[in-house]
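What you see is part of a larger complex, with each chain still in position.
Residue numbering begins at 1 within each chain, and the chains themselves are lettered A and B in the order written.
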Amino acid sequence: MKLVEDFNEVRKYTETLCNPLEIEDYVVQVADFTSPAKWHLGHTTWFFEEFILKKFNPSYEQFDSKFNFVFNSYYNNVGERLERTNRGNLSRPTVDKVYAYRKYVNKAMLNLLSKNINKEIVELLTLGINHEQQHQELLLTDLKYMFGNNPLFPAYNSSINFVNTVNTVNAINEDSDWVSIKEGVYEIGYKGDEFSYDNELSPHKVYINDFQINKSLVTNREFIEFIESGGYADFNVWLDEGLNWKEKNKINSPLYWMKKDNVWFHYTLSGLEKVNPNSLLTHISFYEAAAFSEWKNMRLPTEFEWEIASEKLDWGKRWEWTNSAYLAYPNFKKAEGAVGEYNGKFMDKQKVLRGASVATSKNHSRKTYRNFFNSEERWQFTGIRLVK
Amino acid sequence: MKLVEDFNEVRKYTETLCNPLEIEDYVVQVADFTSPAKWHLGHTTWFFEEFILKKFNPSYEQFDSKFNFVFNSYYNNVGERLERTNRGNLSRPTVDKVYAYRKYVNKAMLNLLSKNINKEIVELLTLGINHEQQHQELLLTDLKYMFGNNPLFPAYNSSINFVNTVNTVNAINEDSDWVSIKEGVYEIGYKGDEFSYDNELSPHKVYINDFQINKSLVTNREFIEFIESGGYADFNVWLDEGLNWKEKNKINSPLYWMKKDNVWFHYTLSGLEKVNPNSLLTHISFYEAAAFSEWKNMRLPTEFEWEIASEKLDWGKRWEWTNSAYLAYPNFKKAEGAVGEYNGKFMDKQKVLRGASVATSKNHSRKTYRNFFNSEERWQFTGIRLVK
């Protein structure tokens, strides 16, 4: 069965991503918004145990009764949990134990799936697989954050290449690089019959004005121009909270960038490297994206504009900040119970990102996908696409 | 000339609002988000001095060269300024001095206006008048916050009545209380030829699905039901950040409410009073509004839904939280220079409120007006209107 194959493959791929790691690399949590690799391994496993095994296999015995406390992320309906900031405080369970937990749950899952796959299990299994794919990307970005903040700048994998190179040098300046979209009513949201998250539903109409959107993302060259012409100091191009954020945190370049002897370097998953001006800019906050756009006398797309234009765009290399708040679509419905906490409760102050990144797992992107992060977050592979 | 009359009237009304105050009441700043009455008096005056007198009267002499530092609110283009949190740290200039400043600037303004009213002056004067009207409302809400946090609960004015009473008891439960709006394309935004803020422009089309919106706002009775049935403790109805906010701040009732011997009281501008169940609920955060709606299995309107339905609604008694982020309309344009900082730079994480409140100055409301505050703010007269 395809779904069981997907399950096996996704479960295995998470572990493959951990191949380059030393034991020590599984343990550390550098920031509140990241998690240790060990925790990602356990949490994605707990998801299947909690939402499928405990529900559909009455004789299932938990691997360890305390793991619910340790590996629950944010589901209030499933009881007390470790505070998010304490994930890096746990030397135990050991990495070995966590791998044993994965093995145990995998086996129980395959056993269950060999006997019984009702519609509800299919839905939860599909959700669990997509959930683990999301954590695969987070695993990579969290590891990058950990290594990139280590004064030794260790490589995660010296042969990985997550730095895209583009051909065009000044993409946003050529007329032919812009896609024009006509004013009118368009339909938005997922309407296929495969998997989508609840936040992409239900499909509905929006009215859009004329706009032009660039086919490509902004390059490092273009952002270096912004830096060198004093963009970080020009308060007129910044949002008010962005200005405060930038000043409080003394931000004057993208995350992972540093200047040595007047040359820009950045930490990449393959180690410290010179910034390639022709590569796509990444690791910038919404605030930097908005300031850059303003400085260009352009703006960011809304998520609707992006979705409408997406088929004519080159996308999938960087998550793209939109100027849309992450809010409910008309007729949005939360699932019952704990699974209903997956998306809906975060519909508040965050911004929508569209597209996908070099770190996104394959088969885990589509044009209706709504990713969301806070305006100041930079540790995802985030980029800029301009609209005029 | 009408505009000069308006200027005189608005300038005078600000002072009228201060009539009930003792000198001490002008000085205090209880929270970062409020300002002392003295500061409002000075800042609204500085606005005319800075943006009109200094620009259009070359021989104008400032009242006091340090007042630019003291009374500039947030205009980066006009130089260094006092930190917002320090406004209550200034015993000087005295209240008398601030009134003298008002008199001086009023005189200089009338003198200028008697000689020269070009288009640019008209625009800035109109903006200044509207600006002062906004501060009139803030003056009242800031005073309420100061008195309401004083253990002596002094009345601002014992004969003021800002507590609306409504006839219907269970407004939201009667079918006849709901307005139905049909799916389709509607036009949004200010298109008249009188004053509007830049954030209401430009008028544009939106596509709206069918919805029903209540004619009335939620009453205290309805919210007391929410409280008494455990709404504050039911994590499933809260947004994630709302839950954190509520728990961190130990919130379990609207602002200014307190229970004594099992009876709800609230501080009002006329002193401490019993909560009237038939009055309109006010002083709740967006988070409480959203939780209440969820608990009712309904939702808040978007700002577009509100505007489209507004003509059939009873509005103007409470600012109404919408489920819309405060973002730019298509083709939004910031003014050049400091005045461009008025609205645009706050288009980020805040929520839009529509309508007006009992504290809003007359002639300062319209159906396209976009007010905006942070999701946790409660000191404005904020209420709830439901959509289903």
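The criterion applied here is as follows: a residue touches a chain if its C-beta (ideal position, glycine included) is under 8 Å from a C-beta of that chain, and two chains touch if they have at least 3 such contacts.
Because the structure is predicted, anything quoted here is derived from the model rather than measured.
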Copy number across the full structure, from 2 displayed chains: 4
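By definition in this document, only the chains that are shown with their structure count from here on.
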Centroid spacing, where centroids are CA-atom means, of subunit A and subunit B in whole angstrom: 36
Residue ranges of subunit A touching subunit B (in the complex, touch as defined): 74, 76-77, 185, 204-207, 209, 235-236, 238-243, 299, 323-325, 327-328, 330-331, 340, 345-349, 375
